[in-house]
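First the structure, which I've put down as structure tokens, then a few questions once you've had a look.
One protein chain omitted, others in place.
Labels run A, B and C following the written order; every chain starts at residue 1.
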Amino acid sequence: MTLTGEFFAFMSLALVAVIGGVLLLNLTKVVHMVVALVFTFVSIAGIYVLLSAEFLAVVQVMIYSGAITIMMLFGIMLTRHHGDEAEPKGGTLRRLFLLVGVLGFGAAVYFGIYDLDFEAVPNTLHENNTEQIGISLFSHYIIPFELTSVILLAALVGAIVLARRDDEKEGDQE
Amino acid sequence: MEFNYFLSLLVFSPLLGILLLAFMPKTNESGIKMLGVLATLPSLVLALLAYFSYRGGSDLANFSEKFRWIQFGGQGAEQSGMFTVNYELGIDGFGLVMVVLTAVIATLAAIASFHIKKEWKGYYMLFLLLEIGMLGVFTAQNLILFFLFFEITLIPMFFLIGKWGYYEKEKAAYSFLIYNGLGSAVLLIVIMVLFSRTGTSNIDMLRVILNTENAPMFAPISESLKMGLLVALLVAFGVKLPIFPLHSWMLRVHVEAPPSIVMIHSGILLKIGAFGLIRFGMGIFPEQFADLAVLLAVLGVINLLYGAFLAFIQTDFKMVLAYSSISHMGIVLIGLGALNEAGIQGAIFQVVSHGLISALLFFLVGVLYERTHTTTLANLGGMAKGMPLASGFLLAGAMASLGLPGMSGFVSEFMAFLGLFEEMPVLAAVGALGIIMTAVYLLRAVLAITYGKAEREFVGVSDIRSFEWAPVLVLIGLIVLIGVYPAVLSEPLQATLETILMGIGG
Amino acid sequence: MSSVPVSAYLALALILFCIGLYGALTKKNTVIVLISIELMLNAVNINLVTFSKYGANPSITGQVFALFSIAVAAAEVAVGLAILISLYRNRRSVNIDEVNQLKN
């Protein structure tokens, strides 16, 4: 392994991503947690750039760091939060149990990947990345693409229905 | 002579009784009892017929019958005859002896059941079902059929204990079911492993396949797997026998079940354990069995002494007899552990002999309880005054049980020890202490009941009467017959013994 | 040639996945649970993109899949938040401990 710029970039991005994740786990205020995760999402976008996926990096920043985070913040704001954000007591046994499980899982997977290395094949992903994606998406993956739109539509309708029906109920009650 | 369907007839003839009983009015007490006893007679007659025709020179192989029954696997398997479960019955010398014993004790226990106080109809129907199961166990020629019959014995027993027993009958019934159910589960695993790996469940074929090098199998059975299977068998049948420390269910059953059922239970059902060990353990895995012989002998001595010492301090006569059964089953194990002709023959003799003796003793317990409504030693005493005959028979039964020469107990005990002394003299000498202890606890208990000062309240009780004579006389007669002329038993066994010993290579 | 090995990307993805998983299963706040799930999806996306570049057969497909995944995740967040809000209206709480309808 040579000390190249790419390596430094990866290391710093990865560090920021992981710190963001750890902060998510350890911060007490919900808003802070979401903000911590923004760092992670942005670093992941950086990782995408390193992996020659510029288009995806942009999408990542737009959707995650932008849209989803904003939505989450709205969700938090729409739901009232009592002052105490402290974790309720109890469940430590389960946490420990889970921690062991997670670490075991991580170890098991890491055991599988730690010396995984493929023969690097020269590729052209970085050239006209967006164009490549577009061609692929609209030729080969046209049907999944259309289906995705259906899903998004369904989600849209579903979200509205979920919210509205409750409104009606509340209205009935009032 | 042709004996088509002979064994099926023998095994399933109680079914006729069940059908007829189903049409009897519930309240007709004497009718039901008579029918119940009569229904056991066809099996008895057929069993005796088989015995005497065998003694008359007829070949036991003639009795075998076989029909294709269930087919597992695809077309190819059907052609090759693999994974076929046949309905096949047959008997060898050992099986013959056990069938006769079962038929005799079943009839006598049916007579002893006259003491039952309620719901005779259900009782006798279950009783007859139990008899079918027992007869089937001793005649089944393949493991799956054996297992089915084995399970058939469990269910009627559960209800017979749980419904017609004494104070803690439900608890006894449950512990019976749980222990034996677990034993059956282990047995089923063994059977399935054998069946799936060899493609057959026929006992003789299994014997051949497992003891021939490079015999065709679907999956190999390694030596260590064989050992594992044998240990599993030991556990499965050890529950039944019972082997220390798997015995606690049996104590409850002995104490809580009605005496006529204990006659069956102690007389025959426990023997299925010994039968299974000899037939399957020793028959199918002879080499591994030889490796375990020392363990068995040690377990036998433990059983013998453990039962004897605990019987010594019991305060209830039924408990004394229950522990005595454990102790006597130790002698079976000792004989098996000796693994020579004398030992194995002694074990089989003990199986038969203890069947008769414990049936006699429990019948007398029933007679006693019928009159005094107690079996606690401290409450009894001086019964020889009021019921000299019953006391005399009780004493005779105790004498037979402690191995008095001239009675069957001695022959079996003697042969088992004769066998063990050849192989492991020191262990046998330790076990011989059990002979003393047997005398100690049996005399203590029996004398406490029969000798000494008579309790006033029991002075007027009646002695053995009417129907009670039959079981007592038949059992005593058989016990003395085997004791004086053991050839009645040893001759049918010789062929079986040879087969077994050939497998062991000794 | 790349100076960063494949396993480093995969390890990063693994760490993020584990963090997300732990968060999803322990956090009491439903919003955080949802966001932890997003983190897990992101970790998976990293894997997809990594294999798209360094896999045995590199191609654009991995990136396209990541794209799909992001789209679905967005839809999921929308529906999830809708459920969250309706839940909050019914229960006046977003504490996941109190969501135990499965029991009855």
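Methods note: contacts are C-beta pairs under 8 Å (C-beta built on N, C-alpha and C of every residue); 3 or more make two chains touch, one makes a residue touch a chain.
Everything below uses one rule, namely that contacts and distances are computed from a predicted model.
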Query - Name under which UniProt lists the unshown chain, selected from "Hydrogenase iron-sulfur subunit", "ABC transporter substrate-binding protein", "NADH-quinone oxidoreductase subunit L" or "Xanthine dehydrogenase family protein subunit M" - result: "NADH-quinone oxidoreductase subunit L"
Report summary line: Of the chains on display, those the missing one touches are A, B, C
Report task. Out of B:A47, B:L310, B:I334 or B:L427, point to the residue that touches the absent chain in the complete complex. Result -> B:L310
Query raised in the report: Looking at B:L225, B:A290 or B:L501, which residue reaches the missing chain?
Result: B:L501
Query - Hidden partner chain, residues of chain B it touches - result: 244-245, 247-248, 306, 309-310, 312-313, 341-342, 345, 382, 384-385, 399, 404-406, 410-411, 414-415, 417-418, 421-422, 425, 428-429, 432-433, 435-437, 439-440, 443-444, 447, 450-454, 486-487, 490-491, 494, 497-498, 501
Query raised in the report: Going by the touch rule given at the top, which residues of chain C touch the chain that is not shown?
Result: 21, 24-26, 33, 96-97, 99-104
Requested in this report: Provide the residue numbers of chain A that touch the chain removed from this figure.
Outcome: 94, 97-98, 100-102, 104-105, 107-109, 111-112
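We take it that only the chains that are shown with their structure count from here on.
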Query raised in the report: Looking at which chains touch which, would you call it a line, ring, star, complete or other?
Result: other
Report summary line: Distance in whole angstrom between the CA centres of chain A and chain B is 71
Report task. Find the geometric centre of each of chain B and chain C from their Cα atoms only, then give the gap between the two centres in Å, rounded to an integer. Result -> 66
Query raised in the report: Per the centroid of Cα atoms for each chain, what is the distance between chain A and chain C, given in Å?
Result: 5
Report summary line: Residue numbers in chain C touching two or more further chains are none
Query - chain A contact footprint on chain C (complex, rising order) - result: 1-12, 14-16, 18-23, 25-26, 28-29, 31-32, 34-36, 38-39, 42, 45-46, 49-50, 52-61, 63-64, 66-68, 70-79, 81-86, 88-90, 92, 94-95, 97
Query raised in the report: Which residues, counting only chain A, touch chain C once they are in their complex?
Result: 1-4, 6-7, 10, 14, 17-18, 21-22, 24-25, 30, 33-34, 37, 40-41, 44, 47-48, 50-53, 55-56, 59-60, 63-64, 67-68, 71-72, 74-76, 78-81, 85, 87-88, 91, 94-95, 98-99, 102-103, 105-106, 109-110, 113-121, 123, 125, 129, 132-133, 136-137, 141, 144, 148, 151-152, 154-156, 158-160, 162-163, 165-166, 170
